[in-house]
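Worksheet: one structure, shown below.
Only one protein chain is missing from this complex, and each of the others stays in its spot.
By letter and in written order, the chains are A, B and C; residue numbering begins at 1 in each of them.
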Amino acid sequence: MSCLHGAPLDLEALHATVRRSDRGAVATFVGQVRDHHAGRVVTSLSYSAYGPMAERICQEILTEAEGRWSVAVALAHRIGSLDVGDDAVAVVVAAAHRSEAFEACRWVIEEVKQRVPIWKRERYADGTESWVDPTAPEGVQPAASQ
Amino acid sequence: MSCLHGAPLDLEALHATVRRSDRGAVATFVGQVRDHHAGRVVTSLSYSAYGPMAERICQEILTEAEGRWSVAVALAHRIGSLDVGDDAVAVVVAAAHRSEAFEACRWVIEEVKQRVPIWKRERYADGTESWVDPTAPEGVQPAASQ
Amino acid sequence: MMQFRVLLFARYAELFGAPEVMVSVSDHASVADVVAALRILPGGASLPALPFVAVNQMHSDSSRMLLAADELALLPPLAGG
Partner (left out) sequence: MMQFRVLLFARYAELFGAPEVMVSVSDHASVADVVAALRILPGGASLPALPFVAVNQMHSDSSRMLLAADELALLPPLAGG
């Protein structure tokens, strides 16, 4: 299953890929578009990706997680235009034991943020736009074209 | 909202009680009925509770979690008869930051297990039944009436 | 002496065959006194000497002194979640 989705994320479908009757613990993380960032009012945003590499790294992260813990993991990341409140990323981890489910879920979302080539362009209430840059002091870099 | 539910848990409704546009991180834990326990094949189970106290303690846990972290928490626990695969308990935590969402979610499910007066009677494939007892060496105590 | 009502749940209710039982204890009884009175009733032998208890729906310990109006419940090992 591909990890990048141009349409709204289907959490039920994600759950269905990992649920099994011997896995009683399901930990989920969903990241949603917030209405503010770096002190500015966000009205919408768009995600872009280096598609083939992003898919490959997502699969790599899932394989690593399923090797480190006794878990089944599903991962989906939205690309394209999103509104405030939309689900941007979802990680679902099913395991026999809840500690493994929690640890793997936390690990996967951190790895996604560190490794998957995806970029976020925010639009603000004042009409300006920026590229989100977690490494910049302000957390953003102005976009060239408004 | 009450925490004990005689009918299947409605995860969407739980999410709706905590989601807000300034809370971009949602961590969820769902415990489902497993098909085995303590080496035996589980076919179904039933949860009973000391209802008023269970409701009070659940609310206490939510209030404590919302005091310790900057989060909104929803909690639901099923009572009555459940089949393998059914959702038994759900914790949904929404926060501005994912670390708080994860920590609070983990804490709440541990507190629920430690403090809320709920009991579980398992039915096995061989026709026997037991009360689950996490403090017993075998994890269960035989039920008196089969 | 007072007649004291005790709420029972799960396996403990099974031991006594009822969701509540009445015991006769002194007017200045502690939780432990009530538990001791329960353990000599039919079915009570399997009750632990120090079961978890709740008084007025709050976790409590066995040294707590009881008032006639208190709601005492014996809680088998919890297994929620």
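Heads up, the rule we're going with is that a contact is a pair of C-beta atoms (placed from the backbone, for glycine too) under 8 Å apart; a residue touches a chain by one contact, two chains touch by 3 or more.
Since this is a predicted model, take the numbers as computed values, not measurements.
Trainee: May I ask you to name the displayed chains that the omitted chain touches in the full complex?
Mentor: A
Trainee: Return the single residue from A:Val42, A:Leu62, A:Val92 or A:Val112 that touches the missing chain.
Mentor: The missing chain is touched by A:Val112.
Trainee: Taking the entire complex into account, which one of A:Leu14, A:Ala49 or A:Ala101 touches the absent chain?
Mentor: A:Ala49
Trainee: Could you list which residues of chain A touch the chain missing from the display?
Mentor: Missing-chain contacts on chain A: residues 31, 47-50, 52-54, 56, 77, 88-89, 109, 112-121, 131-136, 141, 143-145.
Simple rule for what comes next: only the chains that are shown with their structure count from here on.
Trainee: What is the distance, in whole Å, between the centres of chain A and chain C, each centre taken as the mean of its C-alpha atoms?
Mentor: Each chain's C-alpha centroid was found; their separation is 51 Å.
Trainee: Could you state the distance in Å from the CA-based centre of chain A to that of chain B?
Mentor: Each chain reduced to its C-alpha mean, chain A and chain B end up 26 Å apart.
Trainee: With centres defined as the mean C-alpha position, give me the chain B-chain C separation in Å.
Mentor: Here chain B and chain C have centroids separated by 26 Å.
Trainee: Which chain B residues sit where two or more other chains touch them?
Mentor: In chain B, the residues touching two or more other chains are 31, 109.
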